[in-house]
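For this depiction, one protein chain was excluded, whereas all remaining protein chains were kept in their positions.
Going by the order they are written in, the chains are A and B; count residues from 1 in each one.
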Amino acid sequence: MIPVLLVTVPLLAAAGLLVPAARRVVRGYGLAVSGLVLGLSIALAATFDYARPAAVQAEVDVAWTPGLDLRFHLGVDGISLPLVVLTALLTALCFVYLAGRPSRRMRALTVALLVLEAGMLGTFVALDLLLFFVFFEVVLVPMYFVIAVWGGPGRRAAAVKFILYTLLGSAVLLLGLLLIWAQTGTLDMVDLARTHGSGMSRGAQILAFVAVAGGLAVKAPMWPLHTWLPDAHTEAPTVGSVLLAGVLLKMGTYGLARVAVPVLPQGAEAVAPWLGAFAVIGIVYGSLACLAQRDLKRMIAFSSVGHMGFVLLGFATLTPVGMNAALFGNVAHGLITGLLFFLAGGVKDRYGTSDMTRLGGGMLGRLPYLGSLLTFAAVASLGLPGLAGFWGEMLALLGAFSPGAGLSRPLYLVFMAIGGLGTVLTAAYFLVMLSRVTHGRPDARWRDARLPDVTGYELAAWSPLVALTLVIGLWPKSLLLVTDPAVRVLLGVVP
Amino acid sequence: MGLVALVVGLPFAGALIGIFAGRRAAPYLAVIPTGAALLISAWLAYAQAAAGPREATLTLVETGSVPISVSLGLDGLSALVGVLVTVVATAVQTYSIGYMRQEPRYASYAAFISLFTSAMLLVVHAADLLVLYVGWEVMGFCSYALIGHFWEDRANSRAAIKAFLVTRLGDVGFLFGIFVLGISAGSFRIGDVLAAVPAMSPGTLVAATLLLVAGVAGKSAQVPLHTWLPDAMAGPTPISALIHAATMVAAGIFIVARLYPAFVAAPPTLDLLAVLAALGMLGAALAALAADDLKRVLAYSTVSQLAYMAAGLAAGTRDGAVFHLLTHGAFKALLFLCAGAVIHAVGSNLMTDMGGLRRGLPVTFPAMTIGFAALMGLPPASGFFSKDVIIAVTEHTAGGEGAPLTIWIAWLVYGVALVTVAVTAAYSTRAWLRTFFGVRRPDLAAHEGPASMVVPIAVLAVPALLLGFAGLPFAGLRPDLPSSLLSVGASLAGAVVVWTAWRRDPESDPARVLGPLRPAAEQAFYVDRAYHALFVRPVAALARLTVRADDRVVDGAVRGSGRTAVGAGGLLRRLQAGNAQAYVTGVLAGVLIITVGVVVLR
């Protein structure tokens, strides 16, 4: 029941805003709806049976299109539950942020964000391949509008590139899904995961995996299919960047966990070395590109490429620890990069620019709270143990150290070494960024500017992310407890 | 075991509350939790001597492969090092109350010191390698935050970044070493790993220990990852005492001591460790002899003394190395705190600005003298006992007993250790003379700091002087007559050379005895410049290249596909010329082709 509500409540609320009578949107409407959805997701987490995380729970399974054998099948298990809560949380925090800093055309923005939320939640609770695809696509249109209408100076080009590129990926993904359907005769994810691809020949599996993973890789993003990301993130407004980085990127990797690897194991085994290679190239490439960036948001965008590289490396190892790492890294990246984009948005709102050379330095002196939060987020993102980012990276490297059967060990050891170097480069660019922005003396050009420090709304929007980063970092078991049994079942590993 | 958790947790709580509490509560939040941890550590050290080692697990974290056990342990090594850490931390926190009196950001400074203390205690007491790694890295972060405490000056920020990145590079290797050990043993618990060492193949052991040495080299500032330590002196002096003398840098030595059975079973690693130690020992000592900044002298001295400990471990004495770790922690922290008092009185770090201070600083002068005596290894100061153990062991190993070192490497270490004793004495004497003797600057009215600064100095002077005697009950830690005569002799020789050079011309720097080596020693043998050229500049160039390639090649392909699509559309557009007759011609041609096709191909 709750998954259906999670999807329909935002949609109905958005539809409610579209009636002409709602010309003046009630203040706090979006906040109330997203708060309600967050409450629903927390209720879902509370009623989840933690003794059986591998089993699908809160299941809804009704016939949708009997002629095509499509079913409206929703449910959560240990893999999707953290992502559902993360999505609801980030959307609610976006609305809290907007409550304190309202944007123009608030009604349209609220509609877009609510539809976006419905699509994101639907992707994570869908258990039918085509239903998953429908929700996967649904998020593209509102995000396009968010970027194109409320974005920065280069928003038109960035939005067009975003939507066309990801649509191309989705088209390829659809071909893969249809191939799976044609070969196995079923679209149900749970059944497909159970059979572990026994209905498909090896060649068909490889082809399907290339199509599915290729389409998802655009979303993830995997090098070299990542170039839509920097522009989209830089030009998007703050809430757009947060949701784009915090949730939309997760949809790609979640698809890998849910659809590609369990359903197509032989295909995964054949293609995994390539996936791993592109992943580690992305790690190093993203880090190097960050080192040379001048724009703060663009730098954080490239850092996402690096972090998702670790997630993809985790998948490429085809081991339970690797997949745990990937799912952990997903949630951690959502929290930390969401926080980073919030902070970058705060910086841009105050200074009017996110160009680091124009910002000057000395933020710790001028805006101590904002500077300290930025330091915290940067340190969390570079993977300091004790904060959420570390466990995903470390477990991915551990997975690469002893990859799954059938994979070349020396190759994966090379991946591990390169990934390790990547962590050093990650630390380098974040610390250099902190030095440029927060250290030193405040620049003279901002001396007379009015620069308020963190406001109450911003604090309310950001502190849950800070708290969760700390809690998950200090107590990784909170996530691993839920994902590990589900991962083992999906990979067919007997615990 | 709950007490051990308290030892680790109290400073952490102090840090967490201290971040949010104001400046007024900060001194209490700084000293009280750390002091309490000190008392508990002391009691634990006493209690465990009777009860023996124990450990307790809070929970097991399933990762998908080898699980992580969140567990803490207590044994002789961790108890002793825990006491050292808490003693120095409490002394530093007390000292900082006076030293940082004027500092508006004192609250965050004290909180970071508490967090650091907690992390180091976690390293000491962790019974699981990954839990240890968490503390290991958090220490590195606190070091970054504290070195860069005066971030208004970007040079401090750069020094902090350098420290973090160099140690992080070592930490990557350290993590990989943990992986090797953990996967081979099937568990990350230290006890399980050590139990599995006899069953591991030599290749695995050598690989694991070599990777661990990378982390050790980073954290303990050994060659080739030592370059961050001299620059780390940009931070406030008390933290140089805590982090860069007594605790964080000792963590590398601690981990080798902790996993010693694994290292002993991997002779190639011991050889490498010995060579690196020999290089670091002598090179750093020569650099200390040429440095003008008093803190840099002490920093290079730390690198050199840590190399001593590493050499001791390589030569086969775990207890001797730990003994030197403890005495060095005491006397180096003492030296740094005294240096802080001197710098506080003079207002400058450079020894050229000092001189003739022995009358103005009645507590600091004798304390620092004791510290230098310990550093030089003169009896009865503690340094004599611990250094002598190491020299004796290297001599025995060169003779063929002890650790399985290659013979020529053992002789190299022994010889270099003796030469370093002389150079150590030389730079210690030089620093002592140039600071306290000679002519004082006329405008200077030097005086001691407040009681909060003087008391820790006085307190630390006691173990710096007497700790050596605590080793007498243990057979391996007693002075060995032939080697002690040799080392004291070498030490006195070095001191005499510098003293005569100074006597001849009190104004100029006795470092001139280095002769042609002096410019190289001042630049620390150009290692920094080499690293900058080999690593920093190429990476920056590679970064710029990546951005350009991303825009031109990767994104160029994307934009190119768009242009191709538009171009293809442009070609098709030519068909739509607007000329109706052209359209009809096309229709006719199509009809003809279809008709011919149907008729011909029937």
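What we mean here is this: a residue touches a chain if its C-beta (ideal position, glycine included) is under 8 Å from a C-beta of that chain, and two chains touch if they have at least 3 such contacts.
One rule holds in what follows: contacts and distances are computed from a predicted model.
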{"item": "From \"Thiolase family protein\", \"Amino acid ABC transporter permease\", \"NADH-quinone oxidoreductase subunit K\" or \"Heme exporter protein C\", the hidden chain's UniProt protein name", "value": "\"NADH-quinone oxidoreductase subunit K\""}
{"item": "Touch criterion as defined above, residue of A:27, A:156, A:409 or A:445 at the omitted chain", "value": "A:156"}
{"item": "Given A:41, A:110, A:234 or A:253, the one touching the chain that is not displayed", "value": "A:234"}
{"item": "Residue in contact with the excluded chain [from A:107, A:196, A:358 or A:441]", "value": "A:358"}
{"item": "Among B:10, B:89, B:307 or B:547, the residue in touch with the chain that has been omitted", "value": "B:547"}
{"item": "Per the touch definition above, residue among B:52, B:516 or B:569 touching the missing chain", "value": "B:569"}
{"item": "Touch list for chain B against the chain that is not drawn", "value": "544, 547-548, 550-551, 555, 559, 562-563, 566, 569-570, 573, 576-581, 584-585, 588"}
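Methods note: only the chains that are shown with their structure count from here on.
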{"item": "Interface residues, chain A side, partner chain B - complex", "value": "161, 164-165, 223-224, 226-228, 285, 288-293, 319-325, 361-362, 364-365, 379, 384-386, 390, 394-395, 397-399, 401-402, 416-417, 420-421, 423-425, 427-428, 431-432, 434-435, 438-441, 476-477, 480-481, 484, 487-488"}
{"item": "In the complex with chain A, residue positions of chain B that touch it", "value": "59, 61-66, 130, 133-134, 136-138, 141, 144, 148, 151-154, 156-158, 160-161, 164-165, 168-169, 172-173, 175-176, 179-180, 183, 539-540, 542-544, 546-547, 550, 554-555, 557-558, 562"}
